[in-house]
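With one protein chain held back, the other chains of the complex are shown just where they sit.
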Amino acid sequence: MSKIKKTLDNVTILFAGDSGDGIQLAGGQFTNNTAFYGNDLSTLPDFPAEIRAPIGTLAGVSGFQINFGSKVFTPGDNCDVLVAMNAASLKKNINKLRERGIIILNTSGFDKRNMRLAKIPDSDDPFDNFDLKNFIVHKIDITKLTRERLQNTDLEKKEIDRCKNMFVLGFIYWIFNRSINSTIIFLEQKFYNNKNILNANISVLKAGYNYGDTSETFSSRFDVKPRKMKKGSYRNILGNQAICLALVSASYKSKLDLFYSGYPITPASDILHQLSKYKSFGVRTFQAEDEISAICSAIGASFGGNLAVTASSGPGMALKTEALGLVFMLELPLIIINVQRGGPSTGLPTKTEQSDLLQAVYGRNGEAPIPVFAPSSPSDCFLVTYNACKIALKFMTPVIILSDGYIANGAEPWNFPVITDLEDFEYEFKKLKFSEKFNPYLRNENFVRNWAIPGTKDLEHTIGGLEKDNDSGDVSYEPENHQLMVKIRQAKVNNISNFIPDQKFSSGSTNSDMIIISWGSTYGVIQSSINELKKNGYDIAHIHINYIVPLPKNIEDILKYFEIILVPEINNGQLIKIIRDKFLVNAIPLNKIMGIPFNSHEIVNKVKSLLN
Amino acid sequence: MSKIKKTLDNVTILFAGDSGDGIQLAGGQFTNNTAFYGNDLSTLPDFPAEIRAPIGTLAGVSGFQINFGSKVFTPGDNCDVLVAMNAASLKKNINKLRERGIIILNTSGFDKRNMRLAKIPDSDDPFDNFDLKNFIVHKIDITKLTRERLQNTDLEKKEIDRCKNMFVLGFIYWIFNRSINSTIIFLEQKFYNNKNILNANISVLKAGYNYGDTSETFSSRFDVKPRKMKKGSYRNILGNQAICLALVSASYKSKLDLFYSGYPITPASDILHQLSKYKSFGVRTFQAEDEISAICSAIGASFGGNLAVTASSGPGMALKTEALGLVFMLELPLIIINVQRGGPSTGLPTKTEQSDLLQAVYGRNGEAPIPVFAPSSPSDCFLVTYNACKIALKFMTPVIILSDGYIANGAEPWNFPVITDLEDFEYEFKKLKFSEKFNPYLRNENFVRNWAIPGTKDLEHTIGGLEKDNDSGDVSYEPENHQLMVKIRQAKVNNISNFIPDQKFSSGSTNSDMIIISWGSTYGVIQSSINELKKNGYDIAHIHINYIVPLPKNIEDILKYFEIILVPEINNGQLIKIIRDKFLVNAIPLNKIMGIPFNSHEIVNKVKSLLN
Amino acid sequence: MKNNNYNLKDFANDQEIKWCPGCGDYSILKQVQSILPNIGISKEKIVFISGIGCSSRFPYYMNTYGMHSIHGRATAVATGLKSSRPDLNVWVITGDGDSLSIGGNHLIHLLRRNLDLNILLFNNEIYGLTKGQYSPTSELGKTTKSTPLGSIDNPFNPISLSLGADASFIARAIDREPKHMRQILIEANNHRGTSLIEIYQNCNIFNDGAFSKFTNKDFKKNNSIYLENNKPLIFGDENDKGIKLDGIDPLIVDLNDKNISVEDLWIHDQKSIEKANILSRFSDINYNYSKFPRPFGIFFQKKRKCYEDEMLNQINFNFTEDDLNKLIAGDLSWNIK
Partner (left out) sequence: MKNNNYNLKDFANDQEIKWCPGCGDYSILKQVQSILPNIGISKEKIVFISGIGCSSRFPYYMNTYGMHSIHGRATAVATGLKSSRPDLNVWVITGDGDSLSIGGNHLIHLLRRNLDLNILLFNNEIYGLTKGQYSPTSELGKTTKSTPLGSIDNPFNPISLSLGADASFIARAIDREPKHMRQILIEANNHRGTSLIEIYQNCNIFNDGAFSKFTNKDFKKNNSIYLENNKPLIFGDENDKGIKLDGIDPLIVDLNDKNISVEDLWIHDQKSIEKANILSRFSDINYNYSKFPRPFGIFFQKKRKCYEDEMLNQINFNFTEDDLNKLIAGDLSWNIK
């Protein structure tokens, strides 16, 4: 039976089900397939906070949202397609579906038990409890169909039921007119030593696909336009992955061994996990006893001449505060990554937030300015991390990278580089020239001190956290010297603004109606909001700040063209404090503190209210 | 022989010598005597950084400066009288003496050995190395005179030499026309079980006094005008002492046991030392294994219904960061005192600085606003600490007190209160009313939650650092609830501005030529600068902010009268960032980062340059 | 000593329990809830303080006072609470990561100070909450998320470490032996001083079967030995093996051997630090004891002064307002009239 084909610009699908339903795997497979197909895309996983939340409950719902098409900035505000494997997942997500959106329901997930677990009142038809009239609903008994398909295998019921996600995936592939081959290859790798399970999964995947063909369910299939991407090699990438790849690349290009030290914490742990798989690339990873040991051991490694890195999140970053002061005083290179999560305190460990900015900028005893950089998307993590390594080594300074949970676990296509195309590093280990007197705190024209690593003859010296004399490097409590050193260390950091790119407009120009200033993971949603606003005739400028300390030199120049300055942040207003202090402009905040990203309509509405 | 008497408004004396010379003791004695005499006064001790720096060296010089008279704000910029017990102490301090100032020299401290240790070139007359022509110099062989006086005692030479400081003290008493009785009483207490030493000290003290009478040294004696103080009882007080007395008083008035937990660190340790002597006032002190344990144990005590307090400095404060987030989330009362020192990192442990302000205000992960109060002088520590306790208990919140090394160790007369006159406390332990449903996060009209302490029947509950539901107090990851809670916690802190005094002018009015904004230990020097400026016809307004988070409500109103706003700070510009951000005024910084306080001429010059 | 006619349910609350189905934590929760009705302490006097980890969610499920604090610091929080409120009955709930990784220092300091409280160390030899990294008790060579090629950290022996830190009560229990666990919980609570119980707890998601040697019917009796004070050390499928001390060296002996009599065996003596030290190394691969069974029960117990009592001894609460006024006035004050 042939069906109508429609071509669309963008589609957002939300896969939802119990955390045991294999939602993340199905979502991940669809993402890879989509990327391969050439769509632009952005994803947002939503894990339950508990390791194994009780089956069937609202707390146990796992979600995976993907937005894909010809131009994509965010995982999508509302979704076009919602897959709900059980009652709880429908209850939790139904409000995210746009009007006339498509719902695919696994009817056996709506039995009495599931309804009770989802705390939905009893009724004859379970679906009476949902207001489905504005949606296109497809009820499929996926559980039953899967079991029927596998009834002649040796598998246990539990194993059979675990294949349900392949049915959904196959069906979705069919709807979007895709080949199932990428997933077959994946399954072959995953289950290469268990043929029974492999065959079952493939069989159900095909069943799902064929169900589309044979059933009367859909009256149309969709083609989603691929993105016109510039020439190059692409892959999908998560933010934490990109950080790891940047670190390994920086290690290779700088010819310094990579030493990574961390203590597990959500959502930074994956950096430790991934790097510990890179031992074949000369990477040392150290799971320290706590975050203090993590940063201190990294400081030790940096002293020894390694490219040293540590990462953490909220509470763990707080613990690194004292040692951050030390490494600042030592003037040793160090990369500190904060994958931010909802705070304060333990807060909302599995949710995203941008609320550690002021801590990064100001949160130390004494005058201790440290460069702070922030990537704007998963793939941008590569560039920002790589540049952070370059700056850390060139300027003998710690650099803080502020990522967040949304970037860390979100995926997007990435036009990845080859190693030879990456910029070279500029730093050197001090060697003594003939008859020179050595002082570890002697500085070059950029105020950068000598890096003399243990093992180098004749450069024996001791450094520490006490103030030191500018001339000799010895400990000094002299009043004038202290002031001089504070000013020099500040000047060194300020001077980095001469080595970072000038601030560019992401949208608009000095002639635009107003300007939006943003940083971190809000980049995508602001871009898509501005595009939407453009359709309504608004001309909005946007600068997205990747380098927060020091700021690019030309920001003041840019801001003077604007009367209306909006600063949207996923916090209670942090960057805006810096902007107002530095430039004395009446910037206006837009804040969302819900552990989740902005929706574009929130930005659009705010902009409209400011301009009308 | 009778001599001329002169009456002066103010005098500054700097006692200086080797750290073994008993300088601090002599200075302290003179201070008490001076206070008793009715002078206003302010003192500044200057300890060597080392425990026992090598005798006779520059690093070993110990100093004690006292400014006293009819109205005193600071320990004095320049001194009128310099006592120098050895060569190093003269070399180090000669630049502090005003023109035509008096130098009293202990000649035997200028022998070859002492000159060598002070790194002064050899010459026939040691005094050729100093440019003394602009001063009135009195050379006395104090060592010799002391030894002669005690030659008939059984004391060892070491013990005899240790009495030198009494000679100086006696001599100074004579110059300023004082009775030596207060010191005799002190000595009797100190050496009550060693009569030999006692008699020797008294004898030398008298010798010094008599030396003034009998020698031809001075042609005039001085009377320094007492301050017209308002009626009341007075004593001398150091900043750290005042904090301790405020805590004990607050404990008594609030009827809560005091639990103090700390880990030794300069210059906060004395709070631990002093409170541990107050066990007879129901005070528990706990020397924790580190600062993390110090704050966490205090949190435990607060949970148990104590008035809980912890104090530290620079590196130790940094370590408390994570737990500060916890207690903020728990919404338990806690006093955290930061006696600031020179930073960053270990920095300049024995020097003063105001550079932890931004850390106190912003240095935590997540949105965690905590009230920050700062005393302006040693005696002000009492009021600010007492008020911090009141606010902490009334609002169930941690409060950070920012003192500094200068306030901690500086002395001034204090018009102390009697307990009955102190304000009462407003807080209550929750008790369950009949058939009420209990929720620990239910709030009163000031957004303050219930304090239900273990041991209270029927109020069993668990609190923690995860976000919690506004209605039930249970853990909650709901987006809207998180935003609500962040806003409520912020509103609670903001609302405290309704319960702190309105900002008053310390000098000037809305009609003044310009305004100075300050906080912390700069109060005194700014006041004296403004007085000096007044003499030159300048009318300068001054507001000194004791309550930094939240700011008094009327600051914006005040600032709008001024075009020139100067913010002097002993850091690289911190309060000014908050002022500029909040009020968008082009405040101008004046910064000194030398580990020492401002001199008034630095302020005066800056003001003049701004107004001319 | 039954009090207030409590029963288990009085200590449970209506919070939804969020541990994975099958997690060993459930058993521990239940045993604690079972013994509390009988310890003679009113509910409102009982406080559970935890750090962060799966195990540390425990206080949420208790109908008592509780605090879910921060990672590794429950011991420090409890120290402040107990020393300022000696009237309370305080329990610390902690995991192997919480207490031995980030919280190691506070733990050993609490043990040496000896406050009268009970520490339940849920040892699952893994980080549960952060989804499966190795912990300081994970065995050498373990592959986990953070050790794909196997761990290279020699694990702590928590019992040896506690002995070294002068703990005054040290015991071990296991989730699958509820009766034994209840008995140990009661003894720990009766002990005046800090009681540390290491409880083996199966994390069926990230480290399933870590303790199957001691739970599997087929071989648990050969791999474990249950200590009873003043009783000989006997174990084995048929209670047919014993342990003897040859001078300072323990030997495993066969009780079927006619030359061996029960009288010759090592008699467990909870007061002996020397014996406790050797016992703590049983089955430790580092010390030639790998063939020995793993001991459960009370290793060591010692009377020692409690910190909070000594603190209280130094304090005087009976001062008058006048005393305080004098303190404020100091030694040297003057009046302006």
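Going in written order, the chains are labelled A, B and C, and every chain counts its residues from 1.
Operating definition for what follows: a residue touches a chain if its C-beta (ideal position, glycine included) is under 8 Å from a C-beta of that chain, and two chains touch if they have at least 3 such contacts.
Owing to the predicted nature of the structure, the values given are computational and were not obtained by experimental measurement.
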**Asked** Taking the entire complex into account, which one of B:R52, B:R100, B:K230 or B:K255 touches the absent chain?
**Response** B:R52
**Asked** Which residue among C:K30, C:K213 or C:R304 touches the omitted chain?
**Response** C:R304
**Asked** Of B:T346, B:S376 or B:N546, which sits in contact with the chain we cannot see?
**Response** B:T346
**Fill in**
Cross-chain touch to the chain not pictured, restricted to A:S42, A:T143 or A:S182, is A:S182
**Asked** On chain A, what residues meet the omitted chain?
**Response** 32, 35-36, 38, 182, 229-237, 245, 248-249, 252, 257, 259, 261, 278-284, 286, 288-290, 292-293, 296-306, 308, 322-323, 325-326, 330, 416-420, 454-466, 474-475
**Prompt:** If the missing chain were put back, which residues of chain B would it touch?
**Reply:** 50-55, 57, 59, 263-266, 269, 272-273, 276-277, 279, 285, 287, 289-291, 315, 345-346
**Prompt:** So that we can see where the missing chain sits, which residues of chain C does it touch?
**Reply:** 101-105, 108-109, 112-114, 136, 149-150, 152-157, 160-166, 245, 247-249, 272-275, 277-278, 281, 286-287, 302, 304-305, 307, 310-311, 314
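Criterion: only the chains that are shown with their structure count from here on.
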**Message:** Counting only Cα atoms for the centres, state how far chain A is from chain C in Å.
**Reply:** 40
**Item:** Inter-centroid spacing, chain B versus chain A (mean Cα positions, whole Å)
**Value:** 46
**Prompt:** Which residues belonging to chain B are in contact with no fewer than two other chains?
**Reply:** 322, 325-326, 464-466
**Request:** Would you mind listing the residues of chain C that make contact with two or more other chains?
**Result:** 52, 68, 70
